[in-house]
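Read the structure below first, then the notes.
Excluded from the complex is one protein chain; the other protein chains are retained at their positions.
Lettered A, B, C and D in written order, each chain numbered from 1.
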Amino acid sequence: MFITFALITLLGALGMLLQKNVIVAGLFMVAAFFGVAGLFVLLANPVAAALQIIVYTGAIMVLVLFVIMMLNSHEEEKAQSSRPVQRWVSVALVAALAFGAVKLVLASPGLKALAQSGAATPEAMTLQKVGVTLFADHLLGFEVAGLLLLAAMIGAVALTKRNL
Amino acid sequence: MTWLTSHPLSFLVFAPALLGFVILALPHALGRLSRMLGFMGALAFFALSLAWLLGHGGAVVTERAAWFTLVGLPVDYALTVDGLNLWLVLLTTFLVPLTMLGTWNSLKDRIGTFAALFLMLETGMLGALMAQDLFFFYLFWEAMLIPMYFMIGVWGGDERRYAANKFFLYTLGGSLLWLVALLYLANKAGGFNPTLMGQAASALPFGVQCWLFIAFAVAFAIKVPLFPLHTWLPDAHVQAPTAGSVILAGVLLKLGGYGFIRFAIPMFPQAAMHYAKPLALLSVIAIVYGALVAMVQRDIKKLVAYSSVSHMGFVMLGLASFTVIGTQGAMLQMLNHGVSTGALFLLVGMIYDRAHTRMIADFGGVVTKMPVFTTFFLIVTLSSIGLPLTNGFVGEFWILNGTFLSGFHWGRLYACLATSGVLLGAVYMLWMFKRVFWGPENKDEDSGTHHLHSDLNAREIAVLLPLVVLIVWMGVHPKTFVAASEAPVTALLQDAKAPAPRTFVLRPAVHEAPAHAQPAPEGHAEPAAHEVHR
Amino acid sequence: MNKYYWLIPILPLLGSAFNGLLGKRAGKGAVTVVGLGVILGSLLLATSAFFAMKGMPDHRLVLNYGEWMATGSLSVPFGLAIDPLSGTMMLVITGIGFLIHLYSVGYMHEDEGYYRFFCYLNLFVFFMLTLVLGSSLVLMFVGWEGVGLCSYLLIGYFYETDFAPDAGLKAFLTNRVGDLGVAIGMMVLFAAFGTLTVSDVLTQAGHMAPEVGFGVLTFATLMLFFGATGKSAQLPLYLWLPDAMAGPTPVSALIHAATMVTSGIYMICRLAPVFTLAPITMEVVAWVGGATALFAATIGLVQRDIKKVLAYSTVSQLGYMFLGLGASGFAAGFFHVFTHAWFKALLFLGAGSVIHAMHHEQDLFKMGGLKTKTKITFITMFAGTIAIMGFPGTSGFFSKDEILYLAFLKSPALWVIGVIGACCTSFYMWRLMALTFWGEPRDHHAYDHAHESPLTMTLPLMVLALGSLFWGFWGVPEAFGGHFAVGEWLKPALTYGQTHAAHGHHEGPAVLLAVISTTLGLGFGFLGWKTFKNGPASELAFAAKFPFLHNLLLNKYYVDEGVELYLLRPTRWFGNLLWKLFDVILIDGVGVNLPGALTRVFGDFTALLQTGRVRNYALSMALGTAVLLYVFLK
Amino acid sequence: MSGMDAVPQILSGGLQGYLVVALLLFAIGLAAVLLRRTLLMQFMGVELMLNAANVALLAFARFRGGDSQAMVFYLFIIAVAACEAAVGLALVIGLFRHRDTTDSDRAASLKQ
Partner (left out) sequence: MNLTPSQWAALLPLIIPALGACLIPLMALDKDQATAKWIRAAMYGTALLAVGASFWYLTNLWNTGGQPSFFQLRMDRLAQFTGIFVLVAAALAILQSWDHFHQEGWVKGETLSLLLFSVTGMILFASTTHFVALFLGLELFSIPLYAMVGTVRARTESSEGGMKYFLTGAVASSCFLMGGVLIYGMSGSLDLSAAAFTIKAQGLALDPLVLVGAALLLVGFLFKVSAAPFHQWTPDAYEASPHPVAGFMSVATKGVALIALLRVFPGSFGPLGAVGVKMQAVVAVLAMVTLVLGNLTALVQSNVKRMLAYSSISHAGYLLLGLVAGTPAAYHGMLFYLVIYLAMNMGAFGLLTAFGLVGEKTTFDDLRGLGWKRPAMGVAGAIFMLSLAGIPPMGGFYGKYMIFRELVGTGHVGMAILGVLASLVSAYYYLRLLVALFLQAPSAEAERLASDRPAVHAPLAGATVLVCAVIVLAGGFLQTFLADGFARRALVDGLGLLR
């Protein structure tokens, strides 16, 4: 199961990265998000899986695709000049980071210990648990998140409102 | 009033700047009033400094109070006037009003602002001269740059921006590195008191002491300016308005030499003596080099600027000799240079105001048009080339003799080499004098001589007369000006454990010896300075 | 009277100040009164002081007027030291000085800068007296430089010309070159003796043995002698003196013949005990003196300018004096200073009178036949000429003979040189006399207007002529039955207890030598007169025949040109090189502006990193992150 | 420590597995920002990076016994992602209006 969802996620992401057509890339992205949702299910966290699909796939990606349509930029525009340095340094860097990440994960004693100590599958996450924690401990964060959304809204309005 | 009488130094230091700010706040239209106000103020400060400082008979006047402690390092508010700086302080307060008067009509616009900056500069100079805490000193040292920068940059010649920036950055560069050394030492000493810092320095390894001394020396040497750190000077002098040049030559350069004698040498005596030879070598080079370069200049002001390099080389040579005679000579030479070169710049300014050129080739036969001016110029020139009975001679004579007697093995050679500076000084000054003032009158329509219509007026004579009086006074009775520093200089060299002067030991030839039962000549050959140093 | 002796030098100074500051307004009368009055006052006081000194047991009168510059172990008092040497010199200066002042009243009467002239002249007397009377070497140096200054001002007196300022500058700078020697010499003496007070130095020196080989004192004295070559116009620094004739004639007489130029001799006599300790220096002094005497005399043979002839003659005569000094004849050398002062001042003033008569014509070839027109001048100059050629019985005879005798004792070669020089002297002096006073007038216009000078000018001539003829009897050498009184008189001032210095009687063919040299001198004098009695034709013929030799002499061996080419021009070139290459390019350019420019170039380069493309920004961030991770995980 | 013994853990869905996925996802997101020129693609890369953090966060939460603190944080992160999306897209639109492009390389007039 894990491997399946992991592959969906990673391949979806890779597809997004390599795809020339922006809309197709967006659809790959959706696939990746589904994979992530699957992983969340495996992590005994159905709430998160649902949110992932609703918010990311349902809201954010739709928004992105909407903008893509609106701006009519399906294909990546032709490059003014090829930038080999940027490209190959980036590739090398990302590869190194990915390789290093795997190595680090394997090398971490703390992680190993945690993997063993927390191996037992916990109770599945419930909305109630989330709600209690949210309002008991993170009231401040909740308020701030609300402010943040308001600020983003105002910002978006200020940036795009037609007549000024 | 009681505050005044108990804090004369604070008043002297800060009152000019306060007056400057008042003038700055005056409306632009009141420029002439501002100038008058500034001049009267400066004159009053001079009178007060004379009354207060000479009234103390050269004794030490100190104001010291804990000022603030920042990041654990206490900084003292410490102002002192003692033998080492008394006359430099008086020179400063003297030159400021004099220069203002001397350049009364030189500037056409923003005269009020100029006067204000001038007064602020006076605060910077006086503060740096009097400060007895290195942090405090540093503040004034750097703050001085600001008014000078604007004086050169706003009222200067065609290349003024380049010159002002160069002046600013050159000096700043030296002092920033010095700041690092200062902080290093302050950390060791736990404060900026020079005495404590000196003690802390003596506890450091010798190599570290050397580095610290170099940092101090470079900062001061740039100000002096010592070869090869002198190249800001010609630009700054040439581009600066007359008043700026006068005060630059008259006081600012002195601060370099003063920094050596007040801080660098007493704090790092061992390192200073270790580097005495390179310092002296550079001084000798500066003397000869400055003179040779001055010789081929076409601009009178630039010539005088390079002559400053040469003359200040003498100061550094005297300091590097580590003898009482040499050091006292350096002290006197600083005053000399302030008076004579200041006067020279004033004179150049006066002719520039009339002819609007400073090129030597544009003149010729000026004496027929301006005999009085020529006379003054000649007297100052003679002082500059060190003619006996003028001030220049005494300083140079002491420095050369002090260097010759120096306890270092190079002293004799360098003293002999440095004498050539006396010759070259005469070469470039008199050659210039001849080309400008003598010979057939330059009748060319475009020439500078052609534009000279009036000889000196009463105001200009009133400015020059005190300088001429000083030139003669210092040459005939130098004691007035160096008596105060004799004791501190002697003590300083004693503390530094300067090597005893090297004298020649003359012996009668062996085969002649029996014929002479006279007292051995060695007894005579050992100067009294010997005892002083041991 | 003692307490007024400080006025001896100060009176002329006051006079100078008055003339300089107020002279223009006060008018010529006042200037004359003050200018002459102060010198006269000084002369009277000096006479009084002279006798006061004579009355002292050790012939030494030292007056102190407080400290001048004292610091550390160095102490220089303002003090006057009067002893036989300086006392005599003081009288010469004030005495001849007064005569020349008097002469100037007439000579400069029409000049606009009358007041200025007397200001300088008074100032000169002040400095000269300081030089002579100063109790320490430093004060002596004050005078030394001061007279240089006055000489500079007076040579450049006609400042609106091209030539005079140049000559003045040359004089001052050449003198300064020598002054370096004096300065270094003083430093060495100070380091050696610990004092610069003359009497202290000499007392110490008097009790020392001569140095064997090269040593401290040899160096010091050589340096001092180098200074003397500057002031006294010896090889190699004689160059300025001929040019110095650009000044007014009284100046040439007073400064460049009678007083200032002899200060080098004075200094060596003053420091005789020290010089005696340095045999090598003495050797050098003698040879340089001899060489100069001959060298300058040969140049004098062909000069056309009447004052130039006298100028080279002066250089030559000064050479004799040094020759005498170098032969340990301090007194003899000094004696020649005296006699020379009389006759050379006379000759210069006479020449001035001639020039005055000829309306500022100085070319010998354009004179002639003035014998009848200017009688007094002719007679007095005749007296001066026979004195300088050493006609038996005149002052020049005794002094020159003593010098030649001592030179013979030192080295016969020196004697030969001296005699050749003396022959040249006779020749060119008679050439001068013949061309000026005999023959047909060659410039009729000038001749017709020629007239004898006024009494203020002729009176000094007469006085000087008497001195030239008879002053020599003060120092009749032993060989001629005298006892060289001047030597006895000066002895205490020259020895300072030095016993080993050889001043005793030397054996030698004194009379024979004198006969040879005098005969030769007279012969060449006659030859000179004979050749030029009827004009310069024969010289022109000679010049046509031997153009190279003639031009060489006429152009003074091309030394001036050589100096310009090989010394001055390279120096200026070097100065320019230092300025343009070192200062502007290397220090300022490479050292200062280049780092500044490089910084800007680096700035331009780093600005390229800011590409404006956000991907690049992100990449640099990612690289930064990678570095961070690397460091953290390391 | 070779860590080879942990490979099975990765493949079988152990903690390491999730972390590897998360970090790879992060790397791919970064790669999208670095390699793509289209602003919207770069923007999606950023979203991927945020998602990677989510995966790691929730994986840790699972192995910490279902920590609801992390779950709350996840909520906030989603909110932040949404905000970023709103502002980011607004900026893209604004840029498109002026430049008629969504190519970030073409929007490079601010430089030096």
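Basically, a residue touches a chain if its C-beta (ideal position, glycine included) is under 8 Å from a C-beta of that chain, and two chains touch if they have at least 3 such contacts.
Please read these numbers as outputs of a predicted model, since none were measured by experiment.
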{"item": "Left-out chain, listing which of the shown chains it touches", "value": "A, B, C, D"}
{"item": "Touching the absent chain when the full complex is considered, from B:Ala143, B:Leu378 or B:Val472", "value": "B:Ala143"}
{"item": "Which residue of A:Gly15, A:Pro46 or A:Gly141 touches the chain not shown here", "value": "A:Gly141"}
{"item": "For subunit B, residues in touch with the removed chain", "value": "24, 28, 68-73, 110, 138-139, 142-143, 145-146, 149-150, 153-154, 160-161, 164-165, 168-169, 172-173, 176-177, 179-180, 183-184, 186-187"}
{"item": "Contact set of subunit C toward the excluded chain (per top definition)", "value": "596, 599-600, 602-607, 609-610, 612, 614, 616-618, 620-625, 627-629, 631-634"}
{"item": "Touch residues of subunit D, complete complex, unshown partner", "value": "19, 26, 29-30, 33, 39, 42-43, 46, 49-50, 52-53, 56-57, 59-60, 64, 67, 69-70, 72-73, 76-77, 80, 83-84, 87-88, 90-92, 94-95, 97-99, 104, 107-112"}
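Everything that follows uses one rule, which is that only the chains that are shown with their structure count from here on.
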{"item": "C-D or B-C - the one linked by more C-beta pairs in contact", "value": "B-C"}
{"item": "Whole-Å gap between the CA centroids of subunit C and subunit D", "value": "98"}
{"item": "Mean-CA-position distance for subunit B and subunit A (Å)", "value": "72"}
{"item": "Chain centre separation (subunit A, subunit D; CA means) in Å", "value": "5"}
{"item": "Shared-contact residues (touching 2 or more other chains) in subunit D", "value": "30, 34-35, 37, 105"}
{"item": "Residues of subunit C engaged with two or more neighbouring chains", "value": "613, 615, 619, 622"}
{"item": "Contact footprint of subunit B on subunit C as seen in their complex", "value": "67-74, 138, 141-142, 145-146, 149, 152, 156, 159-162, 164-166, 168-169, 172-173, 176-177, 179-180, 183-184, 186-188, 190-195, 200, 204, 207-212, 216-217, 500, 571-572, 574-576, 578-579, 582-583, 587-588, 591-592, 596"}
{"item": "Subunit D to subunit A touching residues, read off their complex", "value": "1-4, 6-7, 9-21, 23-32, 34-38, 40-41, 43-45, 47-48, 51, 54-55, 58-66, 68-69, 71-72, 74-76, 78-87, 89-94, 96, 101-103, 105-106"}
{"item": "Of all residues in subunit A, those that touch subunit C in their complex", "value": "83, 86, 89-90, 93-94, 96-97, 100, 104"}
